[in-house]
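Working notes, beginning with the structure itself.
Missing here: one protein chain of the complex. Every other protein chain is in place.
Think of it as A, B and C in the order they're written, each chain with its own count starting at 1.
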Amino acid sequence: MAQYFADIYEAVSSVLKGMRITFKHIYKKPVTLQFPDERQVMPERYRGFVHNDMTKCDSCNICAKLCPVDCIYIESEGKGKARMMTRYAIDYNKCIWCSLCTENCHTGSITMSHDYDHSVYDRRTLVYEFMDPTQETIPCHRATRIDMGWWVEPKEDKPKPKPKPAAEAAPPAETAPAPEAPPPADDKPAPGTPTPDDDKGVEN
Amino acid sequence: MATEDVKATGWADQDHVPEIKSELLELNMGPQHPATHGVLRLLLETDGEIVYKVTPVMGYLHRCAEKIAEGVNYKQWVVYTDRFDYLAPMCCNHAYVTALEKLMGQEVPERGEHLRVVAAELSRIASHLVSLATFGLDMGAFTPLLYMFREREEILNLLERIAGGRMLYNYMVPGGVRYDVPDDKWIKDVLSFVDMMETKKVPEYNTLLSYNKIFIERTANVCVISPEDAFTFGCTGPVLRGSGVSFDCRRDDPYGAYPKFDFEIPVGQGQMGAVGDCWDRYFVRMLEIEQSCRLIRQALETLPDGPYQAIELKKPVKAPMGAVYSRTESAKGELGHYLIGDGGQTAFRNKVRSPSFCNLQVVTKVGVGQMVSDLVALVGSLDIVLGEIDR
Amino acid sequence: MDALIALIQNAPGAANMSAQALHNTAAALMATLMFTVMALCAIVFTWMERKVAGFLQNRYGPMRTGRWHGWAQAVADMLKILGKEDIIPAEADKGLFVFAPILVLLGSLLAWAAIPWAPGFVAADLDLGLFYIFAVSSLVIIGILMAGWSSNNKWALYGAARGAAQMVSYEIPLALATIPVIMYTGSLNTQDIVIAQQGGLANWYIFRDPFLFVAFWMYFIASIAETNRGPFDMPETESELVAGYHTEYSGMRFAFFFLSEYANLFLVSLIAVMVFLGGWWAPLPLLDVIPPALTFIIKGVMMVFFNMWVRWTLPRVRVDQLMHLCWKVMIPIALICVLGSGIIQMVRG
Partner (left out) sequence: MEARAIYELLAEKIGDGALGFTEGTGDPVADVAPASIVDACTFLRDDERCDFDMMMCLSGIDWDGYDENGKGKSVSILGYTDLGEPETTERASDGDFGVAYDLYSHRLKHKFTLRVRVTREVASVPTVSGVWETANWHEREAWDLLGIRFAGHPDLRRMLLDESWVGHPLRKDYQMPSEWDAVRLSGRDYAKNPFPPIAPPETPTPPAGDKPAEG
């Protein structure tokens, strides 16, 4: 019988304690963010959508080889100095934001941005083409690019790492250590879509 | 089922056994059910509220990850290990790189080991918070869920600052960790978070949930797992410790920097009922949060200087021929990797022994003779993650 | 009702109406009013529930619809639910399936007739008022059982069976807890019960004697179980039975259940106010300026808030523990309250 009343007492007191805690929270400021109006500041290392700077990219294929889900598509024509890149696309349907492509990129062209909010209505629009539609191909070789006036001198403090063999295959023989350059061309959206950025990108 | 069989299930002494037997009702609990923590399906045979047979059916989340392991190289595979236990991905990373380093014979710098401990323990706290929260939710307490997710959010923010991802970090690499500590402020923030967790939050959860009479009534003396059952069913982690067995891979099969630190292994003591009931399994996790806080504090306060990676990030990783079984203590229990190398950059075979997979099997025995509500408590207290069961 | 008839009589053009016509008009008006208030209270309380839950849980709750704290969220939800497809499962018992939500709604709607909002302002001034309320609100049980049975879904059947057992059981402590009050008043008429509590806080039945204080809490707990809300939401138990008896319901029919839940919630809160907390009487003479109906509603809303606060704090009890609580704890205590209060009344004369 004593246990019976002890149970009742315990039930009532623990319930009241719990209710005190929840009641206290009424006065606390809510911790949630009102998303589209307030946004969290992403930390430095945040891995958002992958971005490729086409001025630096020399189509060495390492990122495509290293990608665990094969979401990077690189196509090029020709050999040696005459090699031209014809396509660089990333399929964000597949991308898993693992950052393996960025840390092995020897030109530093591929980076993780802080962008995370790209809702679309059709998955096919999540395939991003980074080549400029007005410019059909991009020369891959460094010397060719210098001839075209695309390059400035590389920064000295940055060591030029030799392209390491990617996971299972050696990189293409044509890869040249490409120096850094100011971005002359901006990336472009999925095929056939003119965007305001396009013109600006080419002129830069 | 004859009445004698029913009595054997433990309900006999409570006079719950009905005199008139009726047909058993087959009940599909899941794969879309609020209390099965994902896409687990439990095929129940019930008579009224009492369950006579439990048949777990899984595979709804199967990705054949072990086949993928044979197709991608060791470093790429780290990315996939995040996806096993997506509530404690750091622990999964840790388990895999530990196995790989054991096969390779690779040493890891001190600083790397310390950072691994910090990351894995933060992840463990986050996982336990989710576990406790969803267990509370299974018991019908909605508010603790939100409070615990609030703290988990803090952890995710901290881990995001060091690893770059919110949920899938890909932080550990063979031979160390991917990034160093971002700045000193991060260390301060982690320490202050740990302090807050210990002094304020855990007592709050205890008052709100652990010592609530209704919660105790729901969980104490419910679905008791005996140590013998736990051994033969291969239960590990908080499930085993809840049964009163003091076993923890971090102490008994040490790896990484854990032997250097001072921490305790909480075990279930049957405070509210029998040893090994749902409340014990629940409360062991609560105590482990405190121990993880201790570990984090020690690891950060003694964080040595020096390199944090032994292998340069861009270097491919090769492992020799041979087979190892390496195990670590993930948030759910013993997470083991049976890894066979073939001398190249790709695993020949990588079997993942996931703790949830082994822990779940115990419902086929313990779930019998319980009420449907108690089965929910049992599944909740086992803390399963379907990403790890189905792989 | 009398007050309403008097109002209509004074209205222009109503002077020549016969007594019967007056009565009919008043009844129609009252019924419309009741239904509107009920629908409104369901809308307001869904919003309130979300906001209360939000603030108890350190978050905001709805914030977008209608700018100010998402006040229009409940309206938007109702509109959405009206526009949804009405699905009747192929294997369901169609007649019962369609009728169940109506019965549930009817049960809670009928009981509103005997609620005294203000002096003289009660739709059905019955001498058996309180008895009538408890009697018709039992209809809800049949509706829930019907819904669970006719859905042809195992989870729904579980929910219905649990719900029936629970609600039938909890009728007893619910009614027992009000018996001391009836003994004090000597009447089951709802107006009489409220009138007997005139004269400030001390005259409220809850503070008349210690047994009544306990009886109030017995009533409160039983009323939570009656309305199927946490921690006693056995018919729903969303973490065990998916959604309980209304698993298969969608659209408007689901809205009926939803409506009836909040109508019931407000109903039991109003009964608590009426029986124990002084009905329309203000607690302090200072507050007498507030219209009695408003006082009554404010008290009711405070009770609803308390109910929500309990719901969002506590875990759910198991079904056998629920029965244990009812038969082995609450009924004995309620009986003791009846006895003790009776003795006190005898002693006081």
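Just so we're on the same page, contacts are C-beta pairs under 8 Å (C-beta built on N, C-alpha and C of every residue); 3 or more make two chains touch, one makes a residue touch a chain.
These numbers come from a predicted model, not from an experiment.
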Touching the hidden chain, out of B:Glu217, B:Glu334 or B:Asp374, is B:Glu334
Given that one chain is not shown, which residue among B:Tyr147, B:Tyr308 or B:Phe357 touches it? B:Phe357
Touching residue (missing chain; options B:Pro34, B:Gly48, B:Pro109 or B:Gly234): B:Gly234
Just checking the interface: what residues of chain B touch the absent partner chain? 58-59, 62, 64, 66-68, 70-72, 102-103, 105, 231-234, 245, 247, 252-253, 320-325, 327, 334, 336, 338, 340-344, 346-349, 351, 353, 357-358, 361, 365, 390-391
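Here is the rule we use: only the chains that are shown with their structure count from here on.
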Larger contact count among A-C and B-C belongs to B-C
Per mean C-alpha coordinates, the chain lying farthest from chain C is A
In whole angstrom, what separates the CA-based centres of chain A and chain B? 31
Between chain C and chain A, distance of the C-alpha-averaged centres to the nearest whole Å: 56
Quick one: chain B and chain C, Cα centre-to-centre, how many Å? 44
Could you list the positions in chain C whose residues touch two or more of the other chains? 56-59, 312-314
Considering chain A alone, which of its residues make contact with at least two other chains? 15, 18, 21-22, 25, 31
Chain A-facing residues of chain B, complex: 72-73, 75-77, 79-80, 143, 147, 150, 153, 157, 160-165, 168, 170, 178-179, 182, 204, 207-209, 211-214, 313-316, 345-346
Contacting residues of chain A [partner chain C, same complex]: 8, 15, 18-19, 21-23, 25-26, 28, 30-32, 34
Considering the complex alone, what residue numbers of chain C touch chain B? 53, 56-59, 154-155, 158, 230-231, 233, 237-242, 312-321
